[in-house]
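Here it is: the structure, laid out below.
Just one protein chain is left out here, and the rest sit where they should.
Let's look at chain A:
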Amino acid sequence: MDGEKKTYGGCEGPDALYVKLILSDGHEFIVKKERALTSGTIKAMLSGPGQFAEKEADEVHFREIPSHVPSKVYALCMCFMYKVRYTNSSTEIPEFPVVPEIALELLMAANFLDC
């Protein structure tokens, strides 16, 4: 730690707490690994045998998802947090609100991410 830049726990190695999600136009999101794993696709990309280069550093490239629809990306991140919070929870689960205007694009992203 050289004090110049705040660094997070790190996205490399098997004990990495965070993963980096890189969208098609280069925007990067650093998300807690536990949350990102709620997506079946990301889970497969991070742990599957060899085919995905992502296994080396915990980075996942999404060549199909651009960042120009911030609401969609935001909704995806919120969804990850929602799932981690309420999976196996005994408390009443409030419904995650999906705004109708972005529902179709969000569905495409959810389909791709299998979540």
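Here is the rule we go by: contacts are C-beta pairs under 8 Å (C-beta built on N, C-alpha and C of every residue); 3 or more make two chains touch, one makes a residue touch a chain; residues count from 1.
The definition used in the following text is that contacts and distances are computed from a predicted model.
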> What is the missing chain called in its UniProt entry, if the choices are "Replication factor A protein 2", "WD repeat and SOCS box-containing protein 2", "Auxin-responsive protein" or "ATP synthase subunit gamma, mitochondrial"?
Replying inline: "WD repeat and SOCS box-containing protein 2"
> From the list A:Val19, A:Ala36, A:Val60 or A:Cys115, which touches the chain that is not on show?
Replying inline: A:Cys115
>> Take the complete complex as the reference. Which residues in chain A touch the chain that isn't displayed?
In response: 76, 79, 83, 86-87, 92-93, 95-96, 98-100, 103-104, 106-108, 110-111, 113, 115
